Every structure is written in structure tokens, then in C-alpha cells.
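Here the complex is missing one protein chain, while the rest keep their positions.
Per-chain numbering from 1; labels A and B assigned in written order.
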Amino acid sequence: MQPQAQPIGGTLLNRPYKIILALATLGIALIVWRFAAGLGATTALSDGYPWGLWIAFDVVTGTALACGGYAMAILVYVFNKGRYHPLVRPAVLTSALGYSIAGLSVVIDVGRPWYIWRVPLYFWHWNLNSALLEVALCIMSYVFVLWIELSPAFLERWSAAGEGWLARTARKISPWIDKSLVWILALGVLLPTMHQSSLGSLIVLTGPKLNLLWNTAFLPLLFLISCLAMGYAAVVLESALSNTAFGRPMETRLLAKLEQVAAWGMLAFVLLRLADLAWRGQLALALRADHYAVLFWLENLLMLSPFWAAFGRRENPGRLFRGAMFLVLGGALFRFDTYLVAFNPGPGWHYFPSVQEIFVTLGLIALEIAIYIALVRRFPILGALPTRPPVEVDHQEERKWLNAS
Amino acid sequence: MQLTMLPESPRSHSGMSRRDFVRVCTLAAAAVGLPGTAAKAFAAAAAKGKRPSVIWLSFQECTGCTESLLRTSHPALDELIVDLISLDYHEALLAPSGHLAEEARKKAMRENDGKYILVVEGAIPTKDNGIYCKIGGRTALELVKEAADHAGAIIAIGSCASFGGIAAADPNPTGAKGAPQVLEGKTVVTLPGCPANPYIFLGTALQYATYGKLPALDELGRPKFAYGRTVHEHCPRRAHFDAGRFAVQFGDEGHRQGWCLYKLGCKGPQTHASCSVLHFCDVVNAWPIGIGHPCVGCTEQKLAFRVPLHDTVEIDRPVPPDTYPAVYPEHAGISPTATGVAGLVGGALIGAGLVASRKLGTPNGSPTHTESKE
Partner (left out) sequence: MDTDRRSLLKGLAASAALTVIPTEAEARERRTAPKNAVGLLYDTTRCIGCKACVVACKEANGLPPDTTGYGDGLYDAPQALNASTKNIIQLYEEGNEHSYVKKQCMHCIDPGCVGACMLGALQKREYGIVTWDPDLCIGCRYCQMACPFNVPKFEWSKLNPKIVKCELCNHRLAEGKEPACSEVCPRKAVIFGEYHELLAEAHRRLAEHPDLYVPKVYGEHDLGGTQVLYLSHVPFEKLGFRFGTDQPVPETQQTVTHAVYKGFAAPLALYAVLGAVMFRNRKREGSEDAEPPEDNN
């Protein structure tokens, strides 16, 4: 019998959760302030640096971190690696939340959000040349797709919950979702392929303002590879964190394999990057003694760090975690650098995120974690194990552990 | 017309108190920017009875430069004439006329050979051997050359004497030229202006009289202390120019507000003169821009009586104010608080991650799931 995913259960409002909620509330309050006072009063954005933390991190990096669903879908549904299946649902949840938060960040960041609905609807005005249009439409659709991909988790729970209208509706919808799931999953692989590469094309448009260490027509491919690798590494991180937090056993072996995939992906990334740099005749830039070169190499080194963690004979979960963390840091640094460091509007302009921007970002991440925890406690997302029956979770122990941490 | 205020002949200054005399010298020095010690020097020289002889020749002129000299008050012309210099020949101011006047001139030239200050007012016609201006039967050309040969210093006062002025305006039927053009090879101090500002003359003459030296001159012979800057460079309306506020028509709102007259054809940007600092007739704002008319460039040969009054000109030696926006202005900098916060947050997150990873790796951490067969 296949072990099924289960709700984790347990107390929602324990102390760590309250801290996370507080941070999320602070973030939401700051968001309200942003809308009340305008972007100029709450951010450090300027005409030289019109895109800052919220775009470079929340959207560009955040969606890469949320590529776990994409990465796992490829592994499990395209390459048919069934044993990773238990990792799919939590990954899709992380992705759905991550992309939703990224979407929310966009709504907060744009200056005239009351016209956002015109982007998908005013198709006769679409500028088909615009990379941002592609990113916007794709991400909007992908958020829907992700929640639909995740819907079986909700429908399972609701279908079994008695005879109310929710249960009946859930039971009615479930077969439809089931039948069309393949086509939805296919979209769930197509859409991120398109928009993650377009995030690369997006910054290519800034052309002469982009530092030559980063500026290449291959940026779309580099962005795609890095997002996939980061997706796998994110699954490792998320899996390790949540399993530990909820006292569940870690599937170290599986995670090690994922990290290996990520590591190979990043190796391909770094080689491709260096080859492109050489082909463009710009290798000398990487050898200068300036901050650009330093960041360039830091990105590459961080991205290759799992090679010492994921290929050992004894898979140490701590090392795995560190490897995945540094890989994710490297990938995040690459994307951050492309949008904020390599981008140079000219002398006289400076940008560093304001305190409000930082805390909005942190608040949104906290919100994501809060919703994640709430959902995995209530819905069958975590808990599936490949060959063992579901582990009995001792809630007392769990509470003790959480209160002690 | 005789000016009744003038004495019949130079009187000795024994009738004036020493204090009054020193006051006159001080005023004279101050008016032309010479140091206080100059006043003493003037007084000392005058006390020794050494008042320099001045021969003032007038040719194609309107006598405006003389008239402007008459309007000075510190020192006043009578004080100047009596106490500081010896005006031995001046056709408008001399009491005698005719042969007597010519005799006075020749005598002064003889007695002060090589020492007198020759002042030329008005242009000198050169066409047809210069017959278009004759005094006492002799052409201006002859007279000026003869006087210049024996002079200690030559000062051409006014635009006409400096470069021909209005007499030389197209088509210049008399072939009028300025003194420097006629007296080639000689150092001629030119004091262009229409009229020249009299205090510039006083400063130059007194400096020579006291120290025996002429002031520093530019390549056109103009004293740098007066002609070193353009009107644009020290114009009281310059702030309006810098801010882009211009009068566009006489009588319009901008004109009434006293805005810059550049667009009405002000020649200030190309005109070297001191008019904006030294006004005329000792009346405040008695100069063209002061009364609301653009500078006409009367000191400049290329402008005066050549370029239409209301044509605009380029700016010589433009000097933008320090506050002029730069090509790459500095915009808002980076907040140190935000940097600090970001550092803390980033550090905390990475630290937490490392701590978590260590916890995962220890035997007391969560149990690892060992799978037997895969």
C-alpha cells in the first residue's frame, strides 16, 4: 500500500509561530503604509534604480526559490522517478506560496496597480515584443496552475470531511481535476520554462547599462538552469527544515540525489557562463580587482559548493543542508547581482533597499512560512513515505522540541 | 561757451588748507582704486610743485568724453585741474583761443618735452591726407603725430580716439581711425567707451603722474583694472540670466521686473567695460542696463556702431555659476541604517541556517531515514 500524505496536525499557534505571525503582520502593516504614503516615501527606489529589492529579490530570486514544484514535476512526471513523489506536494505548496508572494510583491511594487487587470485582458494592446509582458502573463497563469496542481491535497481532505456543501463540491470536482491533471502538470512545466528564461531576457533589454560580466544573450538559458538547480536545492532545504520542525524522518538519500542533480546543473551553469564569457572576449573582466569580479567568482563558488556535500559516501544531512543553502545563496546572488549590481544607470545614482523594503520582504517571507505551516498541519501535504508506513508523530515531543528551539 | 566755474589761470594752492588738499588726493586715489599710500604720494608730488602737464587734443569728437569728465565730483574737475594736474591745453576748457591757445600748447610741449601726458579725444581722419579735420591750419594727423613724438604718455580717451568710434562707422567717408592706428609703434592707452568713464581716465592719469608708470594694459591697450571683465561678468542682472528670466519686449512684464536684457540684444557678454560698477554722472544706475536698455557695446570696435542694437551676441568667456547642474549630478545616497539592518538580517539568516545544518548533522538531531533498498 502506498503511504499517503497526511496532515501533520498539532498546535498551530505555538511560540515560534507567533513570532512568524508577528513578522508577517509587520510586513502587512508596512505594505499598507506603502499604499498610503506612496513609493517615494517608503522605498529607496529612484529614477536611476527603478527596480530594487522587491523585484530583484522577491520576484526574480523568490520565484527561483519557488521552482521546487517545477523541478520536481520534471523529475517525477516527465522522467518518471516515482520514488521522489512524496516530495512533490510540499514542493508544489512551496511553489504556489512562493509565486503568490512574488505576485503580491509585483502588485506592491508597481506604481499604478489599479490597471494591473488590463495586462491580461487588453490583449489588443499587447506589445508582443515585451519580455515583461511574457513574464507577467506567464506568472499570472502559473500561479493558477500551481494552486490547481496542489488542489488534490485540499480536495482529498474536503472530500472526506462529511456531507456539507464543501465536501460535496469537492467530491464533484475531484474527478475533473484528476482527468485534466496531466495537461495541467504539462502546463506546470511549460510555463516556468518560459518565464524563468524570460526573466533573463528581461534584463538583457537594459543592454548597454548591464555590466559585461553578466550581459549576454545566453542569460535566458542561464536563468533557466539556475532556477532548476535552485528548485532542487530549495526542495532539499524545505524538506529538511519542515521534517525537522515537525519531527519527521528526513529522506536523506533522496535529498542527496536531488542535490546531486542541482550540483550538476550548477556545474553546467558555471561552465556555460565561463565559455560564453570567453567567446565574447571578456574573460579579462573576471580577472580584474574590482567588486564585479569578486561577486562574479563568489557566485560561481557558492553555486559549486554542493560538490563537497552531495557526493560523499555517508550522506550527512547537515552537510547536505549547508551545500543546498550555499547553492541557493549562489543562485540568489547571481540573480540579485544581474538586476542590481550589473545594472549601472550611470554616475551619481545609488541604491540600497530601505528599511521598509527589507521588512516588507521579510514579512512576506514570514507570511509564506506561516501559511505553509498552517496548510501542512491541516491538509495532506507532508507525510508520505516511500516504503514505511506513516510515522506516528508524538505531539508532546514535538511541542517540547519546538518550545526548546 | 566759457564755463564760468573755471579760473582764469591756474592758481596756486596756497589758498587751500593742507587738510582739504589731502582730502582731495585721498578721494582721487580711492576713486580709482589706488592704495591709500597713493594719496600721500599725490600730495607729496603736488607739494613739490610737480603737477604733470596734460595736453588734450580734440579731433573728430562730440566732446562727450570731456563732458563726462566735467561730471566727476571726486575729485571734481576744478580740483583736478587746479591741484593735481596742469591742464595746459584743452580746446573746450581753455580760456584763450586762436593763436594764443596754440602758443600755450607749443610752450607747454617745449617746457615739458618727454614728460607731458598727451590725451587724444576723437577720431583722426586719414583720407586725402587727413584734410577733413584741421585745427589752426594743420591736419589732425600732423598734430597728433607731432604731439605724440614728445609725449611721456599717450592716452586715447573714448571710443573714437581708441578705434575710430562713430566717425569710423560704415562707410567711413573720412577714413577715420583711432590714435593707436595712427601712432603705430607707440604705446597708447585706450579708454574706449561712449563716453569713456571719466574715473578710468583719472586713475590712469594720476597713476602715471604719481608713479611714472602706466597701469597694466591688455592687447588693445586698455587698462586691465577697468576693462578686464565683460559687463556680463559683473552685471547686476546676471542672476536673471542664470535663471533664464528675460525681458522679451520693452515694457513687458519681464522688462518691468528688471530681468535680463540679453534677448533684447544686450552686448554685455562681449563688451569689456566697467559700467556696471562705475556708473555715470555720479548718479546711481545711470548706465544703459541700469535704466533698462541693453548694453550697446560702445567700448568694442567689433560691436559699436556696427552690430544692430537689438541683435543678440555670443558669450565671451562664459562663466557658469557654481550651482549650475552638472552632467552627472549626485542623487540620494545610501542609508547607513538600512545597510546595518540588512547586514544584521542577512547575518542572522545565514547564521540560523548554519546552526540548523549543524543540528541536522549531529546524532542528537532528528533521526535520519535510512532506506535499505532503493
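Note that in this section a contact is a pair of C-beta atoms (placed from the backbone, for glycine too) under 8 Å apart; a residue touches a chain by one contact, two chains touch by 3 or more.
These numbers were taken from a predicted model, which means no experiment stands behind them.
K.L.:
Over the full complex, note down every shown chain the hidden chain is touching.
P.N.:
Those shown chains that the absent chain touches are A, B.
K.L.:
Among A:14, A:130, A:260 or A:282, exactly one should touch the missing chain; which is it?
P.N.:
A:130
K.L.:
Going by the contact rule already stated, which one of A:76, A:245 or A:369 would touch the omitted chain in the full complex?
P.N.:
Once the missing chain is taken into account, the touching residue is A:76.
K.L.:
I'm checking contacts with the chain that's been left out. Which of A:194, A:355 or A:374 qualifies?
P.N.:
Touching the chain that is not displayed is residue A:194.
K.L.:
Considering the whole complex, which of A:17, A:218 or A:264 touches the chain not shown?
P.N.:
Hidden-chain contact among the options goes to A:218.
K.L.:
For chain A, which residues reach the chain that was dropped from this view?
P.N.:
Within chain A, the residues that touch the unshown chain are 2, 38-41, 45-48, 50-51, 76-83, 85, 109-113, 115-116, 118-119, 122, 125-127, 129-134, 136, 152, 178, 181-183, 185-187, 189-190, 193-194, 197-198, 201-209, 217-218, 220-221, 224, 343, 345-346, 348.
K.L.:
So which bits of chain B touch the chain we can't see?
P.N.:
Spelled out for chain B, the touching residues are 241-246, 260, 262-263, 269, 312, 314-315, 318, 320, 323-329, 331, 374.
The definition used in the following text is that only the chains that are shown with their structure count from here on.
K.L.:
Take the average of all CA coordinates in chain A, do the same for chain B, and state the distance between these two points in whole angstrom.
P.N.:
Each chain reduced to its C-alpha mean, chain A and chain B end up 73 Å apart.
K.L.:
Can you tell me which positions in chain A touch chain B when the two form their complex?
P.N.:
My answer: residues 44, 46-48, 83, 240-241, 243-244, 247-253, 316-322, 325, 329, 346-355, 357-358, 362, 385-388.
K.L.:
Report the residues of chain B in contact with chain A in the complex, numbered from low to high.
P.N.:
328-335, 337-339, 341-342, 345, 350, 353-354, 356-362, 365-371, 374
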